[in-house]
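Inspection log for the structure reproduced underneath, given as structure tokens.
Note that one protein chain is taken out, while the other chains of the complex remain in position.
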Amino acid sequence: MIKIRIQSEAFNIENEIKEISRSKLNGATVSFIGSVRDLKSENLKNLEIEHFPKMAEKVLEKTAQYAFKNWNLSQCIIIHRYGKLKIADPIVLIITSSPHRKEAFKANEYIIDFLKTNAPFWKKENTEKRSYWVNQKN
Amino acid sequence: MIKIRIQSEAFNIENEIKEISRSKLNGATVSFIGSVRDLKSENLKNLEIEHFPKMAEKVLEKTAQYAFKNWNLSQCIIIHRYGKLKIADPIVLIITSSPHRKEAFKANEYIIDFLKTNAPFWKKENTEKRSYWVNQKN
Amino acid sequence: MKLLYFAKIREILGRSDETISLPPNILSAGDLIDYLMDLDDIYKTAFSDKRFFIAVDEEFVEMDFIIKNSKEIAIFPPVTGG
Partner (left out) sequence: MKLLYFAKIREILGRSDETISLPPNILSAGDLIDYLMDLDDIYKTAFSDKRFFIAVDEEFVEMDFIIKNSKEIAIFPPVTGG
């Protein structure tokens, strides 16, 4: 089962994992949470995430589908937030479940790596001194 | 911060992650949950986990410390359950948090791989037909 | 043809979308960018650092992609989500 959500609201990882049907959980479940950091130590007031809704949905869906097939997953959930977030707020949640832990790990890392360079979301940091768009890394 | 727990009770991943202090969360948080499977499709009634308490505690603590230093973690939580569990019940939870996601992933995978071959826990499966001790794999 | 802009490019241009009619000699995505940069300095400011991507029908395309009959084209900086 694949589930994609793009939302401004916070998510609850326990609830997401609990929702996975018991038979589909399949032994190994890997989760990744990316959260807001104060990257420049300039007293981050907030982080704004802008996105291109239609394309973001498409990219997340395709990425999940590729990972699902390629690593034989039983479950794949991707939730990405947009809007105004504060330090330590969770931004993205990726859950991959599989009979084999290696595949759950590989699929999860692939998804976050791919999203970082292909999903149309953009971060703007508002610190006490200034506002700037975050530059892409790696 | 390192936290080790060996317990018979279930755990709640959301609560564990929430407990991590906001400043220590550090961008990337990877979680692994291993849960009970019906390995042989023989209608598993339950899984019993036996452990060597003193040594188990020591091994988990040392493993967490090694991972913490080696991958520059800000946070490392290991919870392992013992006692009688049912299908899909969570057995082990590993949370690794770091400024860099690669390190959080690597540390997490290292910990579960190491525990599988070094932490003194043993699984006994009780199916409708029989009871047997699970054999070590990989 | 509808153009969509996001993030820093949206801010520089001061608009999130606009509808334009292209002259018949504009065929590729690269032609479109050149055309816009000739049209107004504000596009030069937005695109001159070459740090942008183009998506047609929500798919990344290269500069030689033929956009002549495309309805919606998005232009945006490198993504920074996740």
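Letters A, B and C name the chains as they come in the text, with residue numbers starting at 1 for each one.
One rule holds in what follows: a residue touches a chain if its C-beta (ideal position, glycine included) is under 8 Å from a C-beta of that chain, and two chains touch if they have at least 3 such contacts.
Here the structure is a predicted model, which means the values were calculated and not measured.
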**Fill in**
Whole complex considered, the hidden chain contacts B
**Request:** Pick out which of B:I20, B:C76 or B:I91 touches the chain that's been left out of the picture.
**Result:** B:I91
**Asked** Of the residues listed, B:I4, B:I20, B:I49 or B:I95, which one is in contact with the missing chain?
**Response** B:I49
**Fill in**
Omitted-chain footprint on chain B covers residues 34, 49-52, 54-56, 58-59, 80, 91-92, 112, 115-124, 133-136
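The criterion applied here is as follows: only the chains that are shown with their structure count from here on.
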**Item:** Gap in Å, rounded to a whole number, between the CA centres of chain C and chain B
**Value:** 49
**Prompt:** CA centre of chain A versus CA centre of chain B: separation in Å?
**Reply:** 23
**Message:** How many angstrom lie between the centres of chain A and chain C, each centre taken as the mean Cα position?
**Reply:** 27
**Request:** Among the residues of chain A, pick out those that touch two or more other chains and give their numbers.
**Result:** 34, 112
**Item:** Contacts with two or more other chains, residues of chain C listed in rising order
**Value:** none
